[in-house]
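Right after this comes chain A.
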Amino acid sequence: MNLLQFLAVPLVTCLLIAGTPRAVYNRMFALVGTAVQLFLVIYLIRQFIAARIQQPAEVYFLQQFEWFPTWGIQFQIGVDGISLSMMLLTALVVLAGVLVSWNQEKMSREFFFLLVFLSLGAYGFFMSRDIFTLFFFLELAVLPKFLLIGIWGSGRKEYSAMKLALMLMAGSALVFIGLAAIYQQAHSFDLAILSRHAFPVSFQYLFFPFLFLGFGFFAALFPFHTWVPDGHASAPTAASMFLAGVSMKLGGYGCLRVASFLMPEAAQYYGPAIIALSAIAIFYGAFVTLMQTDLKYMNAYSSVSHCGFVMLGIGIFNVTSVNGAVLQMISHGLMTALFFAAIGMIYERTHTRQVNELGGLLKNMPIISTVFILAGLCSLGLPGMSGFVAEMTVFTGAWQNTSGWIRLATILSCASIVVTAVYILRAAGKAVMGPLAAGWQNLKDAAWQEQLAAGLLLVGIFVMGLAPFLLQYLTGNEADGLVRSASSQLINK
Partner candidate 1 sequence: MPNLYTILTILLFPLVSFLLLGLTSRRIPKNLAGLFATAMMLISTGASLMVAFNYFTLAPATGHAGNFETIFRFPWLVFNEKLSIDVCIVIDPLTIMMLVVVTFVSAMVHIFSLSYMKGEERFTTYFAFLGLFTFSMLGLVLAGNLFQIYICWELVGVSSFLLIGYYFTKPSAIAAAKKAFIVTRFADLGFLIGILVLSYYGESLDIATLLQRLGNSSDGRFQSASAASFLGLSALAWGLLLVFVGGAGKSAMFPLHIWLPDAMEGPTPVSALIHAATMVVAGVFLVARLFGMFILLPDVMSVITFIGLFSASFAAVIACTQTDIKRILAYSTMSQIGYMMFSLGISNSGDHYLGYTASLFHLFTHAFFKSLLFLGAGAVIHLVHSNEVEKMGGLRKHLPLVHLSFLIACLAIAGVFPLAGFYSKEEILLAAFSANRFVFGVALLTAGLTAFYMFRLYFLIFWGKPADITPHHHGSWLMSIPLLLLTGCTIVVGWLPFGSHISWGGITHHSTINWLFSAAPLGISAFGIAIAYIKYARPSDRTSSSDSAQNWLYRAAFKKFYIDELYLWITHSILTPLVARPFAWFDRNIVDGLIHVVADGVASCYYLFRKMQSGKLQDYLLYFMGGIAAWMIFFFYLWK
Partner candidate 2 sequence: MQHVPLLHILIVSTALFFIGMYGMFTRRNLITILMSLELMLNSVNINLAAFQRYLYPQQTDGIFLSLFIIIIAAAEAAIAIAIIIHLYRTYHSVDVEDASELKY
């Protein structure tokens, strides 16, 4: 299967949207384009499984094109289980995002253009097998966010857009330093070549932090997470969904695929620091969430806390924990997108996100409220939904490390599930349950497209939560191979 389709489809969709003046067609094109993406991803998964059964490999459907031959830069794309599952996540979130912003009136052509364009960046990023290509797509995924927040946002949107763009750019700058150093050392950008290249230990110690922290900016690693609350809170619903659902995963994926994978010794050396930072993010993020009164701020901080699990899994770096990190990336992507969608739907009707001003919405908006509660339950790790599966895998993986401090960090991370329950139930108890607050008597429940969007994400959440073995079948071997090839490097020395 030709992977270029995943770049061509969003691109063609973008061009069609850009070329149509009428708003009605814009959203139709966006919907059809993103639906085609979803079908393509599902088809690709089928092909992938068939190909893997036939001939197990490290990368599937690899394609290479010379790009800047003098620099050895190739445009190289290919997929494995992890990138496939991330692509599935992207397709789901983008489709849901288009559906949620169905009634976008202000500059709808540009809005849908940018939204679909974001997905192009994400696909490219997840498919890249060349770290320059990867960096290229990483950059591609930042600029549209700036515009989406700056133009269609709410609240202090200019400030937030600027903050987000600048902090992510700072992250990319760090990543770029790391990439340049890698190139200078190994004279290649090709992941396959680099993974076999033994980087000197002192080199790893010096440049691992650049790469890891650079991607850490994207993954909201403490203390580089402050763009998350402001950015998410100001962004329009679909952009929040994409931002939290997919963009933050770019960071986790990058940390895993580039930083820890290429420099295993440094990953081991800096492991305790990463674990400490992520445990802080988890525990501290949960407590900070407790004090938020704005639903979007609440969910944004809870994202910081949940993304901490991803970094924790990567920091521990054994098969189970890396698997857990991947699961958590997908789970958090689905769950937080659903949560933002529900918050967006509530905001669209009530024009407030303050928990204290809302109340009793279950009475007249049963569907939206149920979605809200389900997203909350997933967030607090209810079994049967995706959050539980991912978190438990990370915990179990983390516990296999016998160091006392790491155990302590694990316990602290586990303790966050209690705090999560507190803030989720507090918000749900006030905003959704309770007596109907004044002024919200005549609100309409979710329209068909909103139901469809929530349904899509919920299906993802429940399938993952009820049948984790399916997703594990898709990603398990890859996480296994990733850790194994990294640790075999360790053994070889």
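One rule holds in what follows: a contact is a pair of C-beta atoms (placed from the backbone, for glycine too) under 8 Å apart; a residue touches a chain by one contact, two chains touch by 3 or more; residues count from 1.
With respect to how the candidates were assembled, all candidates are chains of the complex that A comes from, given by their letters.
Quick caveat: nothing in here was measured; it's all calculated off a predicted structure.
Looking at 1 or 2, the chain of this complex that touches chain A is the one numbered 1. The part of chain A that touches candidate 1 in the complex is made up of residues 163, 166-167, 222-223, 225-226, 284, 287-288, 290-292, 319-320, 323, 360, 362-363, 366, 377, 380-384, 388-389, 392-393, 395-397, 399-400, 410-411, 414-415, 417-418, 421-422, 425-426, 429, 433-436, 468-469, 472, 476.
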